[in-house]
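Before I ask anything, here is the structure I am working with.
Not every chain is included here, but those present sit where they belong.
Going in written order, the chains are labelled A, B, C and D, and every chain counts its residues from 1.
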Amino acid sequence: MYFDLIIAGFGGQGVMFIGNLLAHAAMLEDRKVTYMPVYGVEMRGGTANCTIVVSDEDIGSPNITNPIVSIVMNKPSLVKFGPRVKEDGLLLVNSSLIKPDEVEVKGPEIMMVPSIELAAEAGNDRLANMIFLGVLLGKTEVVSLETLKQALIETSGSTNEELLAINTRAIERGAAFGRTGS
Amino acid sequence: MEKKRKKALVKGNEAVAMGAIEAGCRFYFGYPITPQNEIPEYMSAHLPEVGGTFIQAESEIASINMLLGACSTGARAMTSSSSPGISLKQEGLSYMAGSEIPGVVVNMSRSGPGLGGISPSQGDYFQATRGGGHGDYRVLVLAPDSVQECYDLTMLAFDMSDKYTNPVLVLGDAMLGQMKEPLEFKKYQPKKFEKKWALTGAKGRKAQFLKSLYLDDGELTVHNWNLFAKYKRMKEDIRYEALFLDEARLVVVAFGSMARVLKSSVKMAQDEGLKVGLIRPITLFPYPAEFIRETSLQVKNFLAMELNTGQMVEDVRLSVEPGTQVDFFGLPPGSLPAPDVFLKEIKKVYPE
Amino acid sequence: MPVTAIEPKGKVTFREDRCKGCGLCVMACPRKLIIVSSRLNNEGYHVAELVDPDRCNGCALCAEMCPDVVIEVWR
Amino acid sequence: MKQVFKRPDCLVDIPFHFCPGCHHGIIHRVVAEVLDEFNLREKAIIAASVGCSVFMYDYFDMDVIEAPHGRAAAVATGVKRARPDNFVFTYQGDGDLAAIGTAEIIHAANRSEKVTVFFVNNTIYGMTGGQMAPTTMIGQLSTTTPRGRDPQEAGHPIHMAELLATLAGTAYSARVAVNNVKNLMKAKKATKQAVRAQLDKKGLGFVEYLSTCPTNWKMTPEKANRRIAEELIPIFPLGVFKEEQAPAEAGVG
């Protein structure tokens, strides 16, 4: 099993949070995993991205030029990372901020995800990032939903039921969208 | 949550800090600089829990000198910084080496020269291996290529430092400091080091001192030769990793983050049927010169690859047997190193 | 409106693409004429907005407090 | 209608990279307005420092030399001695000036260097992610004082404006805030005086601006702004701590 992924967006969109969560989950499933964050100079704002590699074997490079999957949460990230996704890969685009005609990438499967709207549906429009994580789970089998929940508990260090519930709802909403496209 | 105890997803920086505390480091002196801030931050949170002391010094110079002071008492202590901050520590490092005071210094290097940037870099190789400070001293240099090694080699650094009563440098970079991987905790196996030289107050023994000043005629010459002999003795602790050397027709030599990325490139090359091996020096000083020399008896083509314009390549050239072809590919810092790029370069010099 | 009639009349403009929605102008306006709206700009920030332009007297206190030099004022 | 507020000429028309609500933006503008007023754009050479203000060369339409972290006062000394007719100033954070750069600012002041120093005290290391600064308040949380700053372990908030006022070569030293328009007006006045100290060749001009860092204070911009009045000013009192009388031949402005 080998999987890699780049997640990119504005600082503040929670890009690093879901990247870290996914990596943590992969670890819980006893896989090898690397998580590599890249920040801009600004503390907030600016762009941020992270690369996750999951594998059953020792991982060489934690940095990847052409990922299998990429999640782009804003326009600059689409421009930078969209074209780098593998031909047979998957590009998840934040259609809440990017219009379909702005996506000029050819090759990979492209899925437009109205993340903010879906997050609002799930109960909190700030959880757009969790929606994407859900979509990823719906489209691939990199980790299980259960492990992801466990990872959420462990990384947040809290067992706040409500928080957990709302995040889970967002992930599940995303997963459903990932599976069905709506 | 037993599981959590044995394994955690942490940054290389955190692993360094964890390894230090596990190895008995109880004093940390540092000054913030990206990309190594998780080290002081972790230390400030966790040293007090084990009865240790964290000081955010007013500067890198103050930090290295606090380290010098704390370590002169025999305590285990550490400082960390990144490139510009490490430059500022060179005088202090020279003093520690000259006074034979142990101590662990971490350089999670960033890109230079000057303010440069915060991307991964190996531009500090010369500074690390040839003593950026004045005078003829060396520090033992350990170069991890994974989060686990950030932890393991930091623990080792304390032992090496006490063994040789000499500063030890852990040389990582922005990539190793910032990336996360699962880390398996290990119990530190304490080694015994007699520290008769430690300054603890002249109670029940004669007063003693630690210094690097030698003014009598010829005294310093002797001191320098003694240090030199010690640096030579360090060869018994040379470490390296070798991959795919059997049947290799080209050997890539690289360390740290670059070696890590190259593990993918070399694997890709193997998958394509190219016989490419990899030697990764783990101790940069002392350098695994002898192993490289022996390898060069079999393989006539070497390629040194670094995140700079050519530094370690000199050590490769100084190591190999005459008649060995040593090529160099450098990617100076400013962009992230990626395996496919390097594979291309490997192919360019792969012997027909 | 006899009170406002004798007051100087002001005009403020917001360079919305520069606004970061910090709300310092909101705090600064003595007449509470500014709000941070729900509108997002290209950088993803909610932008400041003048709710009752006619009441603005051009005192420029909002502009003085804006860290991003978003506001210009006429009087 | 007449335009009563516009972007100062000294500022290049590009957006700041500062976080929402960060006072660095206000202080940049205050400085720029005063430089406009004295018509110094073409005469100024900035010794920029390392901290959140590192990109001054993008924002100020002036010549800029990038100083290593903490060394702006020494760099400014070199510039000013080589170009005594230029207007030379530094803009430094509290980490930069009051920690690593302590010796440099004290001796520049002591030498009575004819330079102007704008010092932004936000009680934190902004750029590097919220570590303790020498000006961090007692009990304040930071990423390196996770239990709050303990003065016995980590030191007391250092008062640079007062400290520099004790040195013979300091011509002007003041502490100001920009948390409301009233204070901001005083800040502009102090800024002018610190500029005059150089133009009149009286000595080093120094202004300490209390500033917010909403991001690392982990506060909304609004709350951060309020913290200035509620927590900072009581400990860091505003005021002019030293003001050399102008020499007989009086100065510009």
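Here is the rule we use: a contact is a pair of C-beta atoms (placed from the backbone, for glycine too) under 8 Å apart; a residue touches a chain by one contact, two chains touch by 3 or more.
A quick note: this is a predicted structure, and the numbers were derived from the prediction, not measured.
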The full complex in this file has the stoichiometry A x2, B x2, C x2, D x2
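Here is the rule we use: only the chains that are shown with their structure count from here on.
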Comparison of B-D and A-C (more C-beta pairs in contact)
B-D
Chain centre separation in whole Å, for subunit D relative to subunit C (CA means):
27
Multi-chain contacts in subunit C, i.e. residues touching at least two other chains, fall at 20
Which residue numbers or ranges of subunit D touch two or more of the other chains?
18-20, 127, 129
Given the complex, residues on subunit B that touch subunit A span 1, 3-4, 7, 9, 118, 175, 178-182, 260-267, 336-341
Which subunit D residues qualify as touching subunit C in the complex?
1-7, 11, 15-16, 18-26, 29, 180-181, 184, 214, 220-222, 225
If you look only at subunit A, which of its residues touch subunit B in the complex?
20, 23-24, 27-28, 32-38, 41, 58-66, 154
